[in-house]
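Accompanying notes for the structure given below.
Heads up, one of the protein chains got dropped from this complex, but the rest are sitting where they should.
Chain IDs A, B and C follow the sequence of writing; residue 1 opens each chain.
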Amino acid sequence: MNLEALFSCLSSSACAVTQVSTALIIGMLLFMVASGLSLIFGVLGVINFAHGAFYMAGAYIAFFTYQATSSFLAAFLAGAAGVGLIGVIFERFVISKVYGKDILMQLLVCYAVILIFDDLVKMVAGPEYKMMGMPEVFALPPLELAGGFVPAYYVFMIGASLVIGLGLWLAIEKTRMGKIVRALAINPQMVGALGINTTLLYAAVFGIGSALAGVAGALAAPTRTLTPGMGLSILIESFIVTVIGGMGSIVGALIAALLIGFTRAFGAIGFPLFVDGMMFGMMAIVLIIKPSGLLGREVTR
Amino acid sequence: MTRSGMLRDAVIAIVALAVLVAIPFVFTKPSLRDFLIYVMAYGLLAMSLNLLVGLTGLVSFGHAAFFVSGAYMFGLLMQSGNVSIPVAMLITVAGTAMLALVIGAICVRLKEIYFSFITLAFQMFIHSIILTWVSLTGGDQGLRGGIPRPPFLGIDLGNSVALYIFCACVFMICIVVMRQIWQSPFGYTLRLIRDNPNRANYLGVDIIRMKLGIFVIAGAMASVAGMLLALFVSGAYPEFGFWTTSGEAIFMIMLGSSQLFIGPIIGAILLRLLEHFVSIYTEYHGLVLGLVILAIVLGLRRGVADFVVEWIERRKAARAPATTEHTACAKEGAL
Amino acid sequence: MMLSVQNLDKRFGGVHATRNVSIDFPAGSLTAIIGPNGAGKTTFFNLISGAFRPNSGKVIFDGQDIVGKSSLEIVRLGMMRAFQVAEIFPSLTVNEALTAAVISHQRKSWTFMSRFPVPEAQTSAEEIIELLGLEDKADTLSRNLSHGDQKLLDIGLALAMQPKVLLLDEPTAGMGPDERWRMIGKVQHLWSVKKMTVLFIEHDMDIVFKIAQQIHVLKYGAVLATGTADEIRRNQDVIDAYLGTDHHLSEAIGET
Partner (left out) sequence: MTKTTKGISRRRVLKGAGAVAGLAVFGTPHIAGAQAKVIKIALPTILSGRVAILGTSSRSAVQLAFNQLNDAGGINGRKFEVVDRDSKGRPDEAAKVTRDLVNNDGCEIVIDGEASSGSFAVHEVVRDLGILCLHTCSETSSLTADPKQFGKNVFRCARQGIHDAVAGGSYAAKIAKEKGLKKWATCSPDYAYGRDNTAEFLQYAKVFEPSIEVVDQLWPKLFAPDYTESITKLLQVKPQAVYSALWGGDLVAFIEQSNLYRLFANTAYFSGGLGDPPILSAIKNLPVGLNTAYRYNKTFPNSPENTAFNDAYVKVAPNEPTNWAWQNYAAAQFIIEALRRTNASTDSSVLAKEIAGMTVKQPFGGSGITMRESDHTIINYPVAWGKTQSKAPWVTDYVDTEWSKILEFEKQWKKEKGYA
């Protein structure tokens, strides 16, 4: 425990800027994954344990697209769209078959999908480490901001996540389609009775939620190592985020993801040994005090 | 009727134990013994978890916490060299029960998916303690140097057949204990909680205490499973307490059946057989296993044992349509 | 006095759900609680059974104030309830569910060493089954019972606890006319056999006027009127309250 270091960091603008940006880097990517998880749970009531595998798929799709085209934009779009498509297929042919069954059935099919994806990746890409490499556009020296440093790519990554998150929020809160989706979360029969194709809507929501994991994977690909099984650790972290933020709440996911980001960024300075403990601790405390999470509504399914 | 139920279960248990014990003398291949010990350890874990999942409706994602605590407590006690195997086992069961009491006291207050999450959180917490407390646990390397098996009461578990028979006996004792719980008034009260906790509360059932009770029992049983595995591999490893271990136990339950008493054991046998053979023939066993799980879940939509039982019953019903429901229920105690 | 409610008051945020309600229920009485939709009848049951905690007021049950006690404690003191939508145990048979309830009443839920069903409990459960007239269905899974039988079982579960006071929330809800009368006949029979204090919420005025000794009318959470069937029938406030909202009452009044 070194609170002195923490205070001296906070009082130096260089350190504060660097660590705040670190918090955002960690937090926003986590938010991308967790928001998809949360969206799917909020609307469909399904906990998509395969979300980490989707993140991995997004990273690998981006990796191969980048190798083929050398265009980061193409890689990014392919990652998002490809995983969105995988999500729709998964929803239609697999997870929709266990709607209304108990959570264990859902867990089981998701586990099956994780196993299949990990092996498919190993078959297609091999067991070794893959790294997409930094696209030329971002090969700049880190930006200097009040004495602190922020790499150009991370500025883009934070910005892109913010824009996507904001777009998602606007789409849900401000559009007609968003209203329907919110209604779907609360009363699917009613939405169905209004003549709206709920089957299609479920698939679409699942696809969008999955695409968010794909986006996260594509954004992570230039800086993170790709290996089979890479989805596991992010799955666990995004679970902590959704539980703290509240299952089904996008804003809650953002707050919780940033909370984790800040805990890790400043924990590394002030209390490095307790960071993990703090994350579990926060989760446990939230569960005990308000099981539905900071911004979640009670769900009885 | 109740007396006879107990008697019949006892007879079945003795016969089953006799068969289990006879196996190494009939089929002398050591690999069959290994396989069975492995199935017994994991089967016991799944069975103990099913006291929560199938009997009480509590879906714990963190049951391996007690499995790993059993393995480590036992391993550490034996390595200390001060106690004999049976004493170490008793202390471990008691110690794990205490641990389950503390963790359970917090967890059982939460409902449904939130219960699942908090059990998962506690398990991850225990896993990370094992990883960090290197001086005691050996960290990620596990408990090294082997777990000594000093002879007791003339039994030498260094002999692999003796070890197998010992495991079979311990396993069967636990099965009998769980069977008794499953069929006791306590067990039926847990079914009330599983089906409708709110109503159970208005029937004077203290839900929190009942849940805590079964949580502690299930934890203690899981610790026995952990001890069997520790004895078998002569070590204890943090992976025993990783969430994938809990996950496997859940899959065993789902593969077999959560509502038949012996369903989880069937699931354990199926999963282990499947993994055993698939990994012999391909390194892509994850792919095969995943496809098999999907086929079972999407095709059967229930556990394999459930499916078989229903199929048998449909055939029976077709053959003898006159069977009345009453006689059916008289047999209820059978499983 | 078996149950005495004094100045009971409950607010949910801005909604004043129960307003200064005071009612006495003598031992062995059969009392109806009526009122238009949203009058706060179910809330009233929830308050006295410990599901909700009142903002103020007392509930004296068998000589002690039970406000602040948990629903579990109140149940163990002998106040039982059955629900508007039958609350049963879908995967247990009628016999099993009732036996388990009896075991709970006998405080033997923690018994590990004997086998279910224990003979003493079995006997009591069989008595209840006979009382309910569910002998044919004793071994049927609860979820396979008809709607009416599920409601009966719900009441039977409460009976297994040997209640001093039994709260019945619309025992005839969702039933056809004939079935209603059969049901309420059974309730009346149980009441007379078991000598309990019974409170029931009911919408069907014919039923209420036929069997209730005392009737309490709630409106907007407050007691509008109290009395016997005849008194209520003639009460101008009640007629006003129901006119326009519930023609059935006025029809019922008109018929007599």
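Following the convention adopted for this analysis, contacts are C-beta pairs under 8 Å (C-beta built on N, C-alpha and C of every residue); 3 or more make two chains touch, one makes a residue touch a chain.
The model shown is predicted, which means the values in this text are computed figures rather than measured ones.
Q: Out of B:Gly70, B:Gly95 or B:Gly138, which residue would touch the omitted chain in the full complex?
A: Considering the complete complex, B:Gly138 is the one touching the chain left out.
Q: Which of B:Met73, B:Val93, B:Ile269 or B:Leu294 touches the chain that is not shown?
A: For the chain that is not drawn, the touching residue is B:Ile269.
Q: Give me the chain B residues in contact with the hidden chain, please.
A: The list for chain B reads 8, 12, 16, 19, 27, 29-32, 34-36, 38, 131-132, 134, 138-142, 144-146, 160, 191, 229, 232-235, 237-240, 259-260, 262, 265-266, 269, 273, 276-277, 279-280, 283, 285-286, 305-306, 308-310, 312-313, 316-317, 323, 328-329, 331-332, 334-335.
Q: Residues of chain A in contact with the chain that isn't shown?
A: Touching the chain left out of view, chain A contributes residues 9, 14-15, 18-19, 21-22, 25-26, 29, 118-119, 122, 126-134, 141-142, 149, 151, 153-154, 220, 222-230, 233-234, 264-265, 267-269, 272-273, 276.
By our rule, only the chains that are shown with their structure count from here on.
Q: How would one label the connectivity among the chains shown: line, ring, star, complete, or other?
A: Graph shape, chains as nodes and touching pairs as edges: a line.
Q: Going by the average position of its CA atoms, which chain sits the greatest distance from chain C?
A: Of all the other chains, the one whose centre lies farthest from chain C is A.
Q: If you average the CA atoms of chain A and of chain C, how many Å lie between those two points?
A: Taking the mean C-alpha position of each chain, the two centres sit 50 Å apart.
Q: In angstrom, rounded to a whole number, how far apart do the mean CA points of chain A and chain B lie?
A: That gives a centre separation of 34 Å.
Q: Express in whole angstrom the distance between the two chain centres, defined as the mean CA positions of chain B and chain C.
A: So the centroids are 42 Å from each other.
Q: Would you please write down the residue numbers of chain C that are in contact with two or more other chains?
A: Residues of chain C never touch two or more of the other chains.
Q: Give me the residues of chain B that touch two or more other chains.
A: none
Q: Considering the complex alone, what residue numbers of chain B touch chain A?
A: 53, 59, 106, 109-114, 116-118, 120-122, 124-125, 128, 243, 247, 250-251, 253-254, 258, 284-287, 289-291, 293-294, 297-298, 301
Q: Would you mind writing out the residues of chain C in touch with chain B in their complex?
A: 49, 71-72, 75-76, 80-81, 83, 87-93, 95-97, 99-101, 103-105, 108-119, 121, 138-140, 157-158, 160-161
Q: Okay, in this complex, where on chain A does chain B touch?
A: Checking each residue of chain A against chain B gives 47, 94, 97-98, 101-105, 107-109, 111-116, 118-120, 122-123, 236, 239, 243, 247, 276-277, 280, 283-284, 287-288, 291-292, 299-300.
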